[in-house]
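Here is the structure we will look at, set down as structure tokens.
Part of the complex only, each chain left as placed.
Note that the chains take the letters A and B in the order they are written out, and that residue 1 is the start of every chain.
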Amino acid sequence: MAADPRFFPCAGPQTLASIATVAGGQYQGDAERRFTGVASLQAATPDEVSFIDHRRHLPGLKQSQAGAVVLPAELAAEVPEGCIAIVVASAYLGFARVARLFHPVPALEPGVHPTAVVAPDAEVGPGCEIGPYAVIGAGAILGAGCAIGAHVVVGPGVELGAGCRLHPHSCISHAVAGAGVVLHPGARVGQEGFGLLVGPDGRFETVPQLGKVVLGDGVEVGANSCIDRGSQSDTIIGPGSRIDNLAQIGHNVQTGKGCVIVALAGISGSAVLGDYVTVAAQAGIAGHLKVGRKARIGAQAGVMNDVPEGIDVVGSPAWPVRETFRAFSALRKLAQPPGSKKAGEKT
Amino acid sequence: MAADPRFFPCAGPQTLASIATVAGGQYQGDAERRFTGVASLQAATPDEVSFIDHRRHLPGLKQSQAGAVVLPAELAAEVPEGCIAIVVASAYLGFARVARLFHPVPALEPGVHPTAVVAPDAEVGPGCEIGPYAVIGAGAILGAGCAIGAHVVVGPGVELGAGCRLHPHSCISHAVAGAGVVLHPGARVGQEGFGLLVGPDGRFETVPQLGKVVLGDGVEVGANSCIDRGSQSDTIIGPGSRIDNLAQIGHNVQTGKGCVIVALAGISGSAVLGDYVTVAAQAGIAGHLKVGRKARIGAQAGVMNDVPEGIDVVGSPAWPVRETFRAFSALRKLAQPPGSKKAGEKT
């Protein structure tokens, strides 16, 4: 079952040679044999290419009718009769490349939709596509080849590097973005952060939030995620970092490069993350903390202390993983009814 | 206090007979007596209808000035003097029906707003209402009687069954929806899932997400909730399932029919839920897990293992409810200060 052609135009049949080239793999077979698309092991037909990257999926491979499978050398002998093995170093990566060969990123249709409102002094680089009802504010600067979707609002003075893609309903203000930045639908970048204080009359007053957001090259912000601008310094998301949907990044947060923030996670104001930090789904990091390079914050963790480099933490409060799992284990024993076998195994 | 007429036009006074008919109930009184609306027990006037579905609300019933109350047989004798009991099998359902009698779902105003952008080859079924600034993409197909709100974006090729209601600011792409599907404001369906891998140069690369989203008949997606399309297979939400606000459904998730996903919950990619599964507020389900039919995931639970049919789990990690509550109880005893009475009750 190929990718639904209503949504994923196909570049047309591809030869085995082309496929193996983009996958970075070796094969034995007819270089000119044509395939029509990619599919999962379960769904693929003999005209389609699939992949397997781990031994645990072997049953699926054995049953598959895929005409060719991208896989690592150690699994090459497992392909069913008639199926061509395309042997690669990294099967998932190779497959992603093949999928992209069949379904290239849709080309932009450069031009400004007649309904788009573009400020007279905004600079729109060559090859940009600006969609229906987009609003580009005064003094905004769009690099070459940006795709601005329907209803997107780019605020005054905002700068986008080349090749940014802003999906429908996203908005960005008080921000500067590098090249290749992606905002998924409904992403919100640059709004006022949650800075309030109690005034002399007991009411809340807003503290002016005078920083901006800086998105490094290749940063992606998920659907409906929010990144608040800084209060006196900037909120900075390091190059290549990826933020999933419905995540919250508070004012003055700084991340290194290549960070991954998963859905519904929250990073409180002024926290600083090193390079390649992973924050799993629904985790929370308290304000002003430091999370070291390559640390990994587990799902639903509640980080209340700095996390050193390379450490994995989980739990709320978050402790190093082994410690947390011992705690869970101890707690589970305590939870056994009195007199049960499991209870008797208390340490 | 009737429903605010600025927001809830009233179909006009209704007779006791009509009211009892839609509620499915029996009464004693003047069939032609007219009532003007519905209200809570606390707020209702003698011209209004209320309901009670549980004994614990008896004080409210005793004090109520409602002219009629929808209720189960066992509470019928409790109505105040002069108040008419409308006896039904299910009071909440009966009341919902009465409320709807007074306040029918507003009829559509078929037509396409002059500012809507509708692709020339999009098919718009009879009786559709398309609101200001909506954008309907190339080849999209809308069934009869769909209501498309202001600023909604329906992506190219998207198919909506009859009677779908897409509220303002929602968007749907790479998707097929059945009949009567509802997207609440800001809901996001069909965007690219969180599929990334580490490329050979250490940078993230996007894995093409070539699946779509399939929403069964009657599915409702809450405000600002997100459903990502699949990577190679589809993300599938079973008929009649309801998703509350600010929830995240990852790529390749499949749910059975009649599932309930409450606010701020997250279902990670490739998890599979059976029929009638309930996932309570802020719960999380890890990727690739299986949750069996009619299982119930408690609020803030962290599900890290498959959940069998009909099992209730809570806690993070999530365990069967009785076990978790015993764990909490044991933990609370441990938390007592040394020498305190409660501490001495340790088992």
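Structure notes:
The working rule: a residue touches a chain if its C-beta (ideal position, glycine included) is under 8 Å from a C-beta of that chain, and two chains touch if they have at least 3 such contacts.
Just so you know, these numbers come straight off a predicted model, no measurement behind them.
Because every chain is the same sequence, the assembly can be counted simply: 2 are drawn, and the full complex in the file has 3 copies.
Keep in mind that, in the parts below, only the chains that are shown with their structure count from here on.
The angle needed to superpose chain A on chain B by their Cα atoms is 120 degrees, rounded to the nearest 5. The touching residues of chain B, when paired with chain A in their complex, are 115, 117, 133, 135, 139, 151, 153, 155-157, 159, 169, 171, 173-174, 186, 188, 191-192, 194, 196-197, 199-200, 202-208, 210-212, 224, 226, 228, 232-233, 246, 248, 250, 264, 266, 268, 282, 284, 286, 300, 302, 316-317, 319, 323-324, 326-327, 330-331, 334, 347.
On the side of chain A, the complex with chain B involves touching residues 3-4, 6-8, 38-40, 42-43, 90, 92-93, 95-96, 99-100, 103, 115, 131-133, 149-151, 167-169, 184-186, 218, 222-224, 240, 242, 244-246, 258, 260, 262-264, 281-282, 299-300, 316, 328, 331-332, 334-338.
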